[in-house]
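All protein chains of the complex are present and in place, except for one that has been dropped.
Up next is subunit A:
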Amino acid sequence: IKILQPGPSLLPKGSEPKQLLEEKLTSELDPTGWRRQLFQRSSPLALRPGDVVRVVFNSETNQTFVGTIMAIRRRGLDTSVRLRSEVAQLGVEMSVKVYSTSVKNFEFISRAVKKARRAKLYYLR
């Protein structure tokens, strides 16, 4: 019987498609790298829980939200930040997907007064 040899797989050997696509999409969604600079733990500009930050959205009116970082959920492309602020004596929390195209910018306002002793500041509620 004539046995043919299989062709090479389109994926490089030993690579996972999820990793390949994550790298590709990260470079597409964050070409300048400012999101990675703000949210990678090792970066010098990294945001920390307790910092006050302003998020500017990609809407017509450039809508913003100012709040304290309560939690940073690091999951690659799915990285999200939970911000808390008091708007007219009403506590408001917002979870923002960092790599979403609707987020225009994160503006750093102030560092935490005292370094938070934990990563998730749910006790602020």
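As a convention for this text, a contact is a pair of C-beta atoms (placed from the backbone, for glycine too) under 8 Å apart; a residue touches a chain by one contact, two chains touch by 3 or more; residues count from 1.
In this section, contacts and distances are computed from a predicted model.
There's a gap in the complex where one chain should be. From "Large ribosomal subunit protein uL3m", "dolichyl-diphosphooligosaccharide--protein glycotransferase", "2-oxoisovalerate dehydrogenase subunit beta, mitochondrial" or "Nuclear cap-binding protein subunit 1 isoform X2", what does UniProt name that chain?
Record says "Large ribosomal subunit protein uL3m".
Name every residue on subunit A in touch with the hidden partner chain.
1-7, 9-11, 16-18, 20-22, 25, 29, 58, 77-78, 97, 99-103
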